[in-house]
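Only one protein chain is missing from this complex, and each of the others stays in its spot.
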Amino acid sequence: MLTQIEGSRAIAETVALCRPEVVCAYPISPQTHIIEAVGVMVKEGRLAPCEFINVESEFAAMSVAIGASAAGARAYTATASQGLLYMMEAVYNAAGLGLPIVMTLANRAIGAPINIWNDHSDAMAVRDSGWIQLFAETNQEAADLHVQAFRLAEELSVPVMVCMDGFILTHAVEGVDLLDQSMVDAYLPPYEPRQILDPDNPVSIGAMVGPEAFQEVRYLAHLRQLDALHRIPVIAEEFFAATGRHSGGLVHSYRTEDADTIVVAMGSVLGTIKDAVDIRRDSGERIGVVGITSFRPFPSLQVREALRHAPQVVVLEKAFSIGHGGVLATDISMALQGTGCVVREVVAGLGGRPITRLSLEKLFYKAARGELGELLFLDLDVEVVDRELARMKAGRRSGPSAENVLRDLGTTRVEGQGR
Amino acid sequence: MTKRPIRFYQVGSFAVGNRLLRDDERTVQSDPHRSNSIDSGHRACQGCGEALGARYALDAAMRATQGQLVAVNATGCLEVFSTPYPETSWRIPWLHSLFGNAPAVATGVSAALRVKGRSDVRVVSQGGDGSTVDIGFGCLSGMFERNDDVLYICYDNEGYMNTGVQRSGATPPAARTATTDAVGPQPGNAFGQGKDLPRIAMAHDIPYVATATVADLHDLEAKVERAMSFRGARYLHVLVPCPLGWGSASNETIHIARLAKETGLFPVFEAEYGTVTSVSKIRRRTPVEEYLKLQKRFAHLFGKNPRPEIVTHLQEIANRNIERYGLLDTADAPLARHATTAEVRS
Amino acid sequence: MNKRPFAITLDVGSSRSNHTGSWRVERPVYVDRLPPCNNACPAGENIQGWLYEAESGNYEAAWHKLVEENPFPAIMGRICFHPCESACNRAQVDEAVGINAVERFLGDYALEHGLRLPSAGEDTAKRVLIVGAGPAGLSAAYHLRRLGHGVRLVDSSAQLGGMMRYGIPAYRLPRAILDAEIARVVDMGVEVVLNHNVADIEVERESGGFDAVFLAVGAQLGKRVNIPAGDSAKILDAVSYLHEVAEENPPLLGRRVVVYGGGDTAMDAARTARRLGATEAVVVYRRNQERMPAHDEEYEQAKVEGITMLWLSTISEVQSDKIVIEKMRLNAEGFPEATGEYEELDADAVVLALGQDTDLSLLSQARDVEVENGSVKVAANLMANAQGVFAGGDAATEDRTATVAVGHGKKAARGIDAFVRGETLEPVAKHELADFAKLNTWYYSDAERTQRPELEKVRRQDNFEEVVLGLTERNALFEARRCMSCGNCFECDNCFGVCPDNAVIKLGDAGKYEFNYDYCKGCGICVKECPCGAIEMVPELI
Partner (left out) sequence: MFQVRIHGRGGQGVVTAAEILSVAAFDEGRQAQAFPSFGSERTGAPVVSYCRIDDREIRTREPVMAPDAVIVQDVTLINQVDLFSGLSPVGFVLINTSRTFAELGLAELYDRFPRPHLVTCPATEIALEHVGRPLPNAALLGAFASLTQQITLEAVQKAIRDHFAGAVGERNAAAAAAAFDAVVTLEEEFARADTD
């Protein structure tokens, strides 16, 4: 049913339709509304049977999910940013143990400086953990992806992380077509664990594996993710068949047929980019967009197919590897090896910096004229940076840059919703 | 006391079994058909107290649950020596996740079992002192505070033995470890530090907290059984000497555990809902020196440059325990005949 | 299930393919060590063995195990001075196990329940002459019959039992008990000849065609000392006195009786005198209490019964109604020295209890038999220098107790058996002693010794009713269970329980245990925690 609803609530409602049996909750913005709403449903008895566990940390949240999943329950949790990093060890562990946990990641920057707003640094930090990472463009897709995520996770026995932009999506109220229970039940069969802690059939899960087999274990995990590259489109297709809605999949192209420049991005910024692209198209520039839904496994072949005909690829991403550059851009470049495509990296929207249509239009204007450098920080306040650089030059140590920059900006107080 | 002392039967109350006893008066360990939750072929050191403690506790839990048991294990010696691919020593369903999260993983298992309607299956979470009092402390406290239906068993060997004997929050004062070497004016671990986890556990007002050693099997098993009679969070702290880390002879493991109790250094008691309900009285009071001298980690207190004042300090700790828990039948019970009164100040 | 993740998830039981036994440099092995009680028992009883049976309440089995070595449990349970208890390791924990009391319980139990000794062995056509029907002779007769040899038992007295009958008063050993246990032996087919003095052993042996002879003539001659005495002074020796009492023909001694000597016989004589009407019975002894040879129990009973002791005293003169006593003192070496101080003591009679001698006149023709210090000199198998002549009991030792004699009887029987078969008796190597250091006494429950009940003092004054009473079944069981089973597994399951590697196999049904050396890492905990020292570590051979 199409409903005007907050993104977080839409996720909670959808997760509930997936009948999770154990949900672990630990508050961190901007994920909190999701878990609160699930908690209400459990408390009311609308979601039953379900154990809703208020844990003492994200590390515990993922750990509880690990235990629950290993004991045969469908387990769900949600987190963001510092929370994801705090549970990092358990995130890797869940994947290593092959436990099909589904987690919502309300993408948020990572401190210091502490910052509660959106970017993709958190997701990028765990990209090598063995989790499948799916990025949602809208709240509708975010909701739909959760249903697909449980299906995918349990089919392959791999945990899945649904990434949705914090605040931008989680706190946005917009129309979402909520699924109905019968559809979800038909689409998502009950969880049949691949391994289970059962007194009648005991096994030891989580052995220590030495050099003689560790590489093989990792290789097999890789093969499973490659398997996911085949399953994700099928699962999305079946979802389309059931709902008539295109959600999920690996990559999505928009107006790229004849494009000279293709912008690649992930998440909600794709909407703003599409608006900007339409406007640039109106100005006669041949520009298109490719959105990556499946970041892990990375669909190199599909990306290559989607981009290879464009001379220039602009990768716009909300994260970067300090001292190197774009993370997504690196993967795209790898996928495009030998095609001759020129890849430009644009880092934008860090720590919640708004990515405006106007800024994008300017960016695309320049791109169309071949004026982009290899790495660009969109809307970087050059003046502030220069002042800080000058200060740093004057004295080798000048205190934390963040404080200095804030002083330059005249901001005396940061309104923050801390953890 | 939970343990029922057996009316005289030669070795009724102390030995593992006794051909003269009724089956129900014998320990689980005396049963030739015991679970052997942890099986032969594990790679624990010779004389490992932890391997022994784990079998004692889990076999007792298996009996108490009619075999409906799942175990979660923190990283550590026990985990490493029991499950090196491709061999596992566990005969019960067993899950290892991480060093610091065993209590939380157990919470998850317990929740899953409840939601699946399998509340007959009980959950034990276990780890060494490092994973319990240090790295996993947050998760443990959380599990306690939520009163999750988990029995957590800490096998306390007073240090990080898996990594080569480093200090933990459970390492006793003066003990030498790789990170508290026996050098300088205050050799070994510092005084005035460390965590008394059983008492911290009691502060959570959970249904059941108990301590035990591998030296008193009847007591340990009775406590496991008692623990299993409660729902909710339970904590059992078992002292398991480590021949490697303590520098003791491999055959001394049980003897040393016994002395830990008989000196008063390791009080053995149980508590329900935050209140101590019984203590295991000292049977043959022993000066701490006898306990310390069996262990190389305390060797710097004796020998060529003895440190009697440090030994005295340790004796004072034992005395305080004796007083705090009332470990003697009468306040002025004499030390065993080999004790010298000068060494024990009341 | 191949669905399970590779390497991360493992199937149970897989560790058993890792044979950790290869780590071992020493291996534990189960051993049987010699319990100190067994070691100390002159009769060679397997005390730990029969206590083991008694512990489980299987008194019949316990008795049978006991009479393997000693056919007189009811007697021994009364008169043995139980060196086993002195040796008992439990004495170092709390108090020695009351072995003697349990033995008596078993003996009485057997009599009460009519338990039968093992039947005689298959006839060997060999015949043995036993001279002397005291404990040594009867014991030898028992063991020889079990071996199938024919036995003729001759004695100069009218009844069987030797010193057990004629030396030990009935209040210590009721005659019914004595008779019953002797009868059981005789019933095995022993030819008994009473009131028969053997004048010459060689003649007797040849005329009877015996293959071997066992001399168990005892020490029936009371030692005399030369004390100036008046004609009317009444002086007699304790052996004769007790003998006559036993024959129910007690001599009249008067109201005031002095017994001279400090041994058990002195105590018996004094206590007997009290029972026969002496209002005063005084034991005069030249040393002090510490150096008194009488057993404490006997002394204590005597005191209870009103016997007075005069320490450090010798009798220098005996008159018709008094004696003169010289006070002694102990020198640096502990020997008594005369002080020259005298005092008088009223006395109607003096009984000399100064030791006994053996009458070996029957050996006068047997030139090969060597006699030393009044005893027959024998080899380890108790054979004297002469072929086929064996000697034992008081006649062959200075350690003159009934228990030693019973032991000699058994030993002689074995020696004779080997001799008549033309074999040499190989000494059996003794097991290593299970001394206290080999035990882990922590495991034994605290349990103090059960005291035997005793006859009330007032009821002892004018009769020979038994003074020390037996244990109830419940108390005997308790006492048996105080046994620490030194050196011998008693199935406490400790080794099975304490092995960190589950490398002990419990065989069950009294089958005890086995080590599984596939997994035993050789840590030694089982050895250390074995309560009774029945496991030892031995180096692995390379």
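Observations on the model:
Order of writing sets the labels: A, B and C. Residues in every chain begin at 1.
One rule holds in what follows: a residue touches a chain if its C-beta (ideal position, glycine included) is under 8 Å from a C-beta of that chain, and two chains touch if they have at least 3 such contacts.
Given the structure is predicted, the values throughout are model-derived calculations rather than measurements.
Partners of the chain left out, restricted to shown chains and counted across the full complex, are A. Considering the whole complex, the residue from A:Arg194, A:His309 or A:Arg357 that touches the absent chain is A:Arg357.
Here one chain is not drawn; of A:Glu6, A:Glu285 or A:Glu345, the residue touching it is A:Glu6. Contact with the undisplayed chain is limited, among A:Ile34, A:Leu97 or A:Val269, to A:Val269. Across the interface with the omitted chain, chain A contributes residues 4, 6, 29-30, 116-118, 165-169, 171-175, 268-272, 274-275, 352, 354-358, 415-417.
Keep in mind that, in the parts below, only the chains that are shown with their structure count from here on.
Remark: chain A and chain C have CA centroids separated by 91 Å (rounded to whole angstrom). Note on chain placement: the centre of chain A and the centre of chain B lie 45 Å apart, centres being C-alpha means. Averaging C-alpha coordinates per chain places the centre of chain B 49 Å away from that of chain C. Shared interface positions of chain A, i.e. residues touching 2 or more other chains, are given as 97, 202-207, 209, 213. In chain B, the positions touching at least two other chains are 82-83, 85-86, 88, 90-92.
On the chain A side of its complex with chain B, the touching residues are 21-22, 24, 49-51, 53-57, 59-73, 75, 89-90, 93, 97, 197-199, 201-210, 212-213.
Residues 1, 3-12 of chain C are the ones that touch chain A when the two sit in their complex. Only residues 6, 8-20, 26-27, 29-30, 32, 36, 38-44, 46-49, 51-52, 55, 82-83, 85-92, 217, 243, 249-255, 258, 284 of chain B touch chain C when the two sit together in their complex.
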